[in-house]
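I have a structure I would like to understand better, so I am pasting it below and will then ask my questions one at a time.
One chain of protein is taken out of this complex; the other chains stay put.
Chain naming follows the written order as A and B, and within any one chain the residues start at number 1.
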Amino acid sequence: MSDSLQAMKSTPLKSTQGWITFRTDAWWVEPLLTLIILGSFGMYATWAALQGVNYQWGPYLSPFYSPNLVEWFPQWFGSWPFSPAVLILPFPLVFRATCYYYRKAYYRSFFTSPPACAVDITGQAPKSPLALLLGQGKGYTGETAFPLILQNAHRYAFYFAALFIFILGYDAIKAYVWTDGFHVGVGSLVLTINVALLGLYTFSCHSWRHLLGGCIDCFSCDKMTQVRHKAWERQSLLNEKHMQFAWASLLWVAFSDIYVRLVSSGVWTDYRLF
Amino acid sequence: MSKQAVFNVYRGSQEGGDFQEFTVPVEEGMVVLDAMHYVQGFLCPDLAVRWNCKAAKCGSCSAEINGKPGLMCKTRIDDLPIESPVSVQPIKSFPIIKDLVTDVSWNFEMNKKITPFTPDNEDVSSWRYYQEDVDRVQEFRKCIECFLCQDVCHVIRNHEQKPKFVGPRFMVRLASLEMHPMDRVDRLPFIKEEAGIGLCNITKCCTEVCPEDIHITDNAIIPLKERVVDEYYDPVVGLLRGIGILPKRNKKKP
Partner (left out) sequence: MTSYNTKYETHTHDVVVVGAGGAGLRAAIEASSQGLSVALVCKSLLGKAHTVMAEGGVAAAMANVDSADGWQTHFKDTMKGGKFLNNWRMAQLHAQEAPDRIRELERWGAVFDRTPDGRILQRPFGGHTYRRLCHVGDRTGLELIRTLQDKGVHSGIDVFMECTLTHLLKDGDRISGAFGYWRESGRFVIFNTKAVILATGGIGKAFKVTSNSWEYTADGHAMAYNIGAEMIDMEFIQFHPTGMVWPPGVKGILVTEAVRGEGGRLTNNKGERFMQNVDPERMELSTRDIVAKAINREVKEGRGSPHGGVFLDISYRGADYIKKKLPSMYHQFMELADVDITKGPMEVGPTTHYTMGGLRVDPESQQTNIPGLFAAGEVSAGMHGGNRLGGNSLSDLLVFGRRAGLGAAEFAKATQQFPSINDADVEKAIVEVSEPFERDKGESPYAVHRDLQDLMQNKVGIIRKEAELHEAVTELQALKERARVCSVEGSRQFNPGWHLALDLRSMLIASEAAARCALQRKESRGGHTREDFPEYDAHWSTVNSTIRKDGDAMAVSTSPLPEMPSELKQLFEEAK
């Protein structure tokens, strides 16, 4: 059998079709939305991380600036000349960048490899310069060559992300503890929802699914594997929603920063519920 | 007058071809394969179409309908925008034989390369394993080999990686063997090297087109990638296995 792809002649269909795809539905909507939202988040997060101010108010701490390095380790970070966020954000960034869901999202929208199913970016079709990282045509290397081979380290990013969930959990609890005692402000709820969504996103991770039980071949074999099977089964339910958690937590973590930032800069007023 | 739909059906062979227009009367619940049968029965008896069961069980009638890979017997005309002509083409990733029929023999070659199921205890009557052990494997064994995942996978479709990459269908088959509680062969070296799992960049089109709703990416490919990480990329797992904190893989060479 020859490996040659079939030769497609020009078609009597509308001229816009047949160039990169014959799909007639709005296949471009999803990658475009991803591009816009992920791009906007990236820009906002970069801007917010570089500010270095307005990241705390009352008991609230922006998740971009958590842990509060300057407060916790003044001896090391007290004289740090830049925004502390630039030391913190790489961890969640690497977790999301190597995430099995986000890989799908950005390989489609940023790498156009492929932008959507059965949309063929070959020959004359315009491709993203990032596509070169995957290699093209016969030189395609996917995730086997540097730098994308580093995607295999996702589980290490997960370990750090999991650590962050505990830190952000501490922040969320602290957000109820005011100088005048226990109170609930809107910001307390914002930060609580934030850690909940991030927790769901982090612990619905595919690598975690593997480590919990996916790596086992015989679930019934002994007590330990039986327990891990149960855990794996439950985690799998979360894992199915990994994409939803990814987006919800992404948008909410940005909103949490915006909330703290605007309250701290006096644009918004934090409403105390009780 | 009853409803009608216009189909632009690709007709051709290795020498080339073009679309031909057919007008087909449409009745409720009709699928694209019914329309192709109408064309054969009344308009063009030599239109080549590969099909068998017409019940979405055999996976023969794969095609690209309005550019989307799908089974013709499962694509309902009610769900298509028939105000404009519907295009029907052979699956793109395999060489055309004639009209809607392609040469998918490469897939059968790939399957042959995979070491078959190998238990280390041949006495089946002593085997005990449980539903929870095989739920995963049974999902993979739902595969009807329609090869739509192979067709849509851009590694095969756009990057001509057929020699180096077995494609999603055989990742699913490998996963069904790798996770079988009675199998004892180590296929991870094969999965990493010959099968080329690192070439997959998990864009999930295989899962999107699977008519059997197998979660190819989440349940087969990603777990296999993680197993490859255990074996080849994670020094901690290697260390823990080395000093006996984690059990060694109970598998032998093929």
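In this text, a contact is a pair of C-beta atoms (placed from the backbone, for glycine too) under 8 Å apart; a residue touches a chain by one contact, two chains touch by 3 or more.
Predicted, not measured: the structure shown is a model, and the values here were computed from it.
Just so you know, the chain we are not showing touches B across the whole complex. Listed residues B:Gly59, B:Pro85, B:Pro168 or B:Pro223: the one in touch with the omitted chain is B:Gly59. Mapped onto chain B, the footprint of the missing chain covers residues 13, 27-31, 34, 40-42, 45-60, 74, 76, 97-99, 101, 103-105, 108, 111-112, 116-117, 119, 122, 124-125, 127-131, 133-134, 137-138, 141-145, 176-177, 180, 183, 213.
As a working rule, only the chains that are shown with their structure count from here on.
The part of chain A that touches chain B in the complex is made up of residues 1-9, 11-13, 17, 21-25, 100, 103-104, 107-108, 113-114, 117-118, 120-122, 134-138, 140-144, 148-149, 152-155, 206-207, 209-210, 214-215, 217-221, 229, 233, 239-240.
By the touch criterion stated above, chain B contacts chain A in their complex at residues 8, 12, 14, 16-19, 21, 64, 66-69, 81, 84-85, 87, 89-90, 92-96, 102-103, 105-106, 109, 129-130, 132-133, 152, 154-155, 157-163, 178-181, 183, 196, 198-205, 208-209, 217-218, 222-223, 225-230, 232-234.
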